[in-house]
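Apart from one protein chain that is not included, each protein chain of the complex appears where it belongs.
Going in written order, the chains are labelled A and B, and every chain counts its residues from 1.
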Amino acid sequence: MSPEERFQAIIDEESKIEPTDWMPEGYRKTLIRQIAQHAHSEIIGMQPEGNWITRAPSLYRKAILMAKVQDEAGHGLYLYSAAETLGVTRDHLQELLHQGKHKYSSIFNYPTLTWADMGAIGWLVDGAAITNQVMLTRCSYGPYARAMVRICKEESFHQRQGYELLIRLCNGAPEQKQMAQDALDRWWWPSLMMFGPSDADSVHSEQSMKWKIKRVSNDDLRQQFVDMTVPQADYLGLTIPDPDLEWNAERGHYDFGDIDWEEFWRVVKGNGPMSRDRIEHKNRAWEDGAWVRAAATAYAAKQAGRAA
Amino acid sequence: MSEQIVSSTPQGMPVVEMDSHLREVLSHADDNMVLAQRLGEWISYAPDLEIDIALGNIALDHLGVARALYTHAGEVEGEGRSEDDFAMRRTEREFLNLLLVEQPNGDFAQTIVRQFFFDVYQRLVWAELAESDDETLAGVAAKAGKEAAYHYEFSSSWMLRLGDGTEESHTRAQDAVDTLWRFTSELSEPYPEVWRSEVDAVFAETGLNIADDPYQRSGGREGFHTEHLGFLLAEMQWMDRSYPGMEW
Partner (left out) sequence: MTYDVPVAPGEKAELEERIEGVGEGWPMWEVFVRARRGISHVHIGSLHAPDARSALQNARDVYTRRGEGVSVWVVPSSEIHAFEPEAAAEYVEANEKVYRLATTYEIPDEVGQM
C-alpha cells in the first residue's frame, strides 16, 4: 500500500488520522486553515458578547455571559492546540489573522446593539454551531475531532441560555418583546450566511468531503438549521424576516428566500459593519500586551538562570 | 516611615445609620461586585488567551461571592431586597466598597497591583469571617477563602513577573504602586502590620519600592467615593434603570 492509499483507507474506515501519520500536504494545509479559522472565530466571537458584560441587566445574566465568553476563550485555545499539532505555532496563526490573511466566521462582523442581541446570538449562532459541531466530532483528524467532543460537552448551556433569555423578553413587557423582534430582524439573514455559499460555488467542498474534514454540505446544514429554528421562532411569537419562508410538505422542509450574496461576499472580503473594529480590537489587545508577554518570558529566563 | 496624612470624609458628612452586621456584609459584597465589574472590562483585551481566561475566572469568582453576600444581606436586613436591588438600585453614596477596587484598570500592571493589594487583604478577611457566628457568612467565607488563595497565587506570581521581568514591566509596576498606594490604608488599617508585612515580603523579591509618601485617601466604607464609582455604576445599572421593573 502506498502512503496515499493507507491514508485514505484509514479515513474510509472511519478511523482517525493522528499528527505524525503521513498525510497529503493539501490535507494538512486545509486543516490548518479550517481549524485556525474555527479558533479565530471563537476568539473574535468573544467581542460581540463581551461588549455587554458590564451592562448585563441583572447579576444572574452577567454571570452567565461572563462564563459563556470564558468558555469561548477556552474553546479557541483547544482549537489552536489542535492546529499546532500540524506544525504551526499559535503566534503564527494569530499573525495571519491580524494581517487579514486568515478569516473568521462572518457572523461576528455584525454589531451587538441591544441586550436582546445576546439572546439572538446565543439562539441563532449557537444553534448553527450545533448543526456544525456534532458533524465535526466525526472529522477524520484526531486532535480536531477530540477538541470538538470537548467543546460539544461544554456547549450545552450556551445553546439554552440564549433562547431562555429571549423567552423572558418575549413574555415580558412590550418594549422587551420589541427588542427581541428587532434583534431577530437583524441577525436572521447573517445567521443563514454563516453556512457559507451554496456548494456549487464552494471550491473546496468535494475534496473536504473525501477527506472527511467536512461531512455534510453547506446547503444541507443551512436547511437543517432553518427547519430546527422556525418552530423555535414560532414558540417565541416572533416573526422571521423572510416573506418567502413557507413549509413545503412535498419536500418535508421549509422553503426560504434568497440570500443577498452581495452582502455575503462583501462581509467575507472584510467589509462588514464591524470587520475593521474586530480586527483593530484584536490587534490592539495583542500589541498592548507585548510588554506583558515579554516580561513573563524574561522572568522565566532569569529563574532558569538562577536555578542552574 | 513618616506618619500618615489620611484624607477621609469631610466635616459634616452624615454617616448612614445601619445595623453593623449588615454594613459588614454589604461592604464585602460591594468590594467583590465592583472588582468583578472592573475585571469584566478586561475580557477580550488581555495580553494573551490564557491571561484572558484567568482574569475572567477571577471576575466570576468575585461576582459569585458578591451575589452570595447580597443575597445574605437581604436576609440579614429582612426587608425582602434581592441581589439586584442591592447591585442595581443603590446609589453611589450607598456603596460601601474600598476605594481601591473602583480605581480604573489602567494597564495590566495597574490591574495586577490592585489585585495583589486586594488579595492580601481579602485572604485575611475570609480567614476571620470563616469563624463568624453567622453560619451563612462563615460558609461563604470558607469557600471564598479557597478562591482567594488561588487569586493570591495568580496576582503575587504576576507581581514577580512584572517587578522582576523587563525594565519596562518594572517601571510600569512601580508606577502602578505609586498610583494606588494612597488607597491602601483602608486595607491595612483593619490588619495593622500583617497586611503590610505580606506586601513587603513580595516587594522585596521584586525590587519594587513603596514611596515614603504619607498621603492616604479613605472613606469608601462610609460611602465617600472617588469620582470613578459614579461612571462604573452608570454603566452597570443602566439597563435596569432604563427598563425599570422588568424581568431578564
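Assume a residue touches a chain if its C-beta (ideal position, glycine included) is under 8 Å from a C-beta of that chain, and two chains touch if they have at least 3 such contacts.
The shown structure was predicted, so the numbers you read here are calculated from the model rather than taken from an experiment.
Contacts of the undrawn chain with the visible chains, over the full complex, involve A, B. From the options A:Q47, A:T85, A:S140 or A:Q176, the residue with contact to the unseen chain in the full assembly is A:T85.
Residue-wise, the contact with the chain that is not shown comes from A:A129, picked out of A:A116, A:A129 or A:I240.
With the whole complex as reference, residues 3, 6, 19-22, 25-26, 28-30, 32-35, 37-38, 41, 70-71, 74, 77-78, 81, 84-92, 95-96, 99, 101-107, 125, 128-129, 131-132, 147, 150, 154, 194-197, 201-204, 207-208, 214, 218, 221, 265, 268-269, 293, 296-297, 299-300, 303-304 of subunit A touch the missing chain. As for the chain not pictured, it touches subunit B at residues 48-50, 53-54, 57, 150, 153-154, 157, 161.
Simple rule for what comes next: only the chains that are shown with their structure count from here on.
With centres defined as mean CA coordinates, subunit B is found 35 Å away from subunit A.
Per the touch definition, subunit B reaches subunit A in the complex via residues 37, 40-41, 43-53, 56-57, 59-60, 63-64, 66-67, 70, 83-84, 87-88, 107-108, 160-162, 164-166, 168-169, 172, 235-236, 238-240, 243, 246-248.
Interface residues of subunit A, counted against subunit B in their complex, comprise 43, 46-47, 50, 53-63, 66-67, 69-70, 73-74, 76-77, 80, 115, 165, 168-169, 172-173, 175-176, 281, 284-286, 288-299, 302.
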